[in-house]
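Every protein chain of the complex appears in place save one, which is left out.
Think of it as A and B in the order they're written, each chain with its own count starting at 1.
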Amino acid sequence: MTPLASSALFWLDIAGIAVFAASGALAAAKAKQTLVTFAFFASITGIGGGTLRDLLINAPVFWVHNSWVLTTCLVVSFAVWKTPKRFWNERAIDWFDAVGLAAYSVYGAAKALAFGVSPLTAAVMGVITACAGGIFRDVLAAQPSIIIRPEIYVTAAAAASAGFVVLTLAGCPFAIAGPLAAVFGFILRALAIARGLSLPSYRG
Amino acid sequence: MTPLASSALFWLDIAGIAVFAASGALAAAKAKQTLVTFAFFASITGIGGGTLRDLLINAPVFWVHNSWVLTTCLVVSFAVWKTPKRFWNERAIDWFDAVGLAAYSVYGAAKALAFGVSPLTAAVMGVITACAGGIFRDVLAAQPSIIIRPEIYVTAAAAASAGFVVLTLAGCPFAIAGPLAAVFGFILRALAIARGLSLPSYRG
Partner (left out) sequence: MTPLASSALFWLDIAGIAVFAASGALAAAKAKQTLVTFAFFASITGIGGGTLRDLLINAPVFWVHNSWVLTTCLVVSFAVWKTPKRFWNERAIDWFDAVGLAAYSVYGAAKALAFGVSPLTAAVMGVITACAGGIFRDVLAAQPSIIIRPEIYVTAAAAASAGFVVLTLAGCPFAIAGPLAAVFGFILRALAIARGLSLPSYRG
């Protein structure tokens, strides 16, 4: 991997962690929780997906030997705690989540490819990286998991993740494949949030 | 392990994955989900238990370096998606689940024994392999987990798994111990489905 790709990965990672952490803290805010619960939800949402990915591909879990990942989650949760409520609303949670979804899908697929798993597995790892944290957040907040809500969500992650894997296998450099795939996934998710875009449901 | 045992394990594994994947896809169908959610539930249910087992016994996670396991889940979910609804009903989910439960209990215990864990742990690994995917499916579908439903379920997995470990420790060859224990577990679960067989509940 080139230094540029490596550096881009690092910032995609920070972006994913921070926005997911914010969506977790906002879920805690919505449920009128305490500062400690804010930190807990921010951390679970921010690092849950990447943690599951690392365990599955047998990589060292990315936040265990650093302090900055957890610190990011703690700082974000404190910032949300201190911000007046009118700055945030349910829509805001969705948009934060959408940015994290796109960034983390690509990042997760890229890391998995770097660990030499099969292309299909790498695409799935992107989805896991992007979706698992939000699922943990929903299950722990006793909300219907985002997985069973009708709008496009996993699909957007899968599109970004699979798009990145296909572009990379086709020889496209990371600095192009990464942003391209992330923007593609974000647009799909944005259409779901703004226009209610959804896949057809099963009718038997 | 003899080649025969190894091959039998391989097919038990496919059987477990496919039927659990079908039960996951059927849960998605019941909830009127999209094709992507079908694939998600089929995969979680099909590979969730084995994944947890592999993480716990420190084996490489079985589907990460292959493509055929995930492909099986995707094919099964597409098949369920395309099949007319009247082919399936709640009973069908139960029966698919019962076959997977029996096959996967034995397979999980066998794999754990092959990794040299203690006999009690191996029996528990069989239960985890067989039950965890279904539990993940229930939790994510926001259904009461199968664990807290009164009928025999974990018990059947434990019977198959422990039966296999005991037979193996007693020197019984795999080709006999495997089918025998799986059929034993299946019969228990079948009695639960067909006749409501259940363990006594706590009355204090």
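The definition used in the following text is that contacts are C-beta pairs under 8 Å (C-beta built on N, C-alpha and C of every residue); 3 or more make two chains touch, one makes a residue touch a chain.
Note that the structure is a prediction, hence the values are computed from the model and not measured.
Only one residue from A:35, A:114 or A:166 touches the chain missing from this view: A:35.
Interface note: of B:139, B:166 or B:193, the residue touching the hidden chain in the full complex is B:139.
Check B:92, B:175 or B:199 against the missing chain and you find that the one touching it is B:199. Only one of the listed residues, A:141, A:154 or A:192, touches the absent chain: A:141. By the touch definition given at the top, chain B reaches the unshown chain through residues 55-58, 117-121, 124, 135, 139, 144-145, 147-148, 150, 154-155, 158, 198-204.
In the full complex, chain A touches the hidden chain at residues 28-29, 31-38, 40-41, 43, 51, 55, 60-61, 63-67, 70-71, 81, 84-86, 139-142.
What we mean here is this: only the chains that are shown with their structure count from here on.
Averaged C-alpha coordinates put the centre of chain A at 29 Å from the centre of chain B.
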